[in-house]
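Excluded from the complex is one protein chain; the other protein chains are retained at their positions.
This part shows chain A:
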Amino acid sequence: MNTTGKRPKSFYILSAFFALFILFLYGPTLTIGILSFQGPSGGLTFPMNGVSLHWYFKLFETQAVGDFGGSLTRSLLLALAVMVTTVVISLSAGMAFRKKFKGSGVLFYLTVVSLIIPSILISLGIGLLFNQAGVEPTWYGSAFGAHLTWTLPFGLLIMFAVFNRFDKSFEAAATDMCATPFQTLRFVVIPLILPSLVGVGLFGFTLSYDEFARTIMTSGSQNTLPLEIFGMTTNVTTPVLYALGTLTTLISFVAIVGTLLVLHLLKRRRSRIQAG
């Protein structure tokens, strides 16, 4: 609480607590990361029986674990599509909500409901709807929509937080200098909120890439990666499961670190522009 001087004793206790919390969050994932390098005769638990990439190679032999390559491709494409759509629609809706319009309350609560409604309900409802309409559910159709009901609320809430702190005088200045609304958006608003838009994109990507519950009834005959993993948990009892887990976690991790790097560069560029 004090900003200078000696740390109180509680600081050290809480630091230890926080360190344990972080260990609790990462520990299990690191464990399967290590175990995924088991030798060919290794099992699901310690001790390590040699060290090898055996289970990673196994992963790409299609007959052993199903269609890993296909489901990974589908999940990545779906996540990219969800990411782009989430950014565009959240931005557009976020702008709309800055003005009062009739029905804005209803739309806001609808979006909040979408966030807190049990996922299995969305999944079941969309599955039934497509069934009854005689349309085949697909990962790029019905599952895409199902994912958006999960990513858009996050996107919109972030946009709310952004626009609540947004200084409107920048826009006013642009308008005074005869910028069209499109020019104001393109050259003033978007550059100012770009870091948040990248954040919305990151959320959209990873939420979709990992989404299981809203995919289960909506992806049709072709699996996405989380469905593939879920299938494996019930019938695969080798470290190949850990290899898959480690690989997909790494992909998420690269996406996150890459995005944070972009954010950092944006911030540096901005402070350079402001400085000079």
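The working rule: a residue touches a chain if its C-beta (ideal position, glycine included) is under 8 Å from a C-beta of that chain, and two chains touch if they have at least 3 such contacts; residues count from 1.
Everything below uses one rule, namely that contacts and distances are computed from a predicted model.
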- Query: Any idea which of "2Fe-2S iron-sulfur cluster-binding protein", "Cytochrome c oxidase accessory protein CcoG", "Putrescine transport system permease protein PotH" or "TonB-dependent receptor" UniProt assigns to the chain that's been left out?
  - Reply: "Putrescine transport system permease protein PotH"
- Item | Contact with the hidden chain (one of A:Ala96, A:Ile190 or A:Leu261) | A:Ala96
- Note on the structure: Where A:Thr73, A:Ser104 or A:Ser271 are the choices, the one touching the absent chain is A:Ser104
- Message: What does the interface between chain A and the hidden chain look like in terms of residue numbers?
- Response: 1, 3, 8, 10-11, 14-15, 17-18, 21-22, 24-29, 31-32, 35, 44-46, 88-90, 92-93, 95-97, 99, 101-102, 104, 107-108, 110-114, 116-122, 124-126, 128-129, 132, 145-146, 148-149, 152, 156-157, 160-161, 164, 202, 206, 209-210, 212-213, 216-217, 226, 229-230, 233, 241-242, 245, 248-249, 252-253, 256, 260
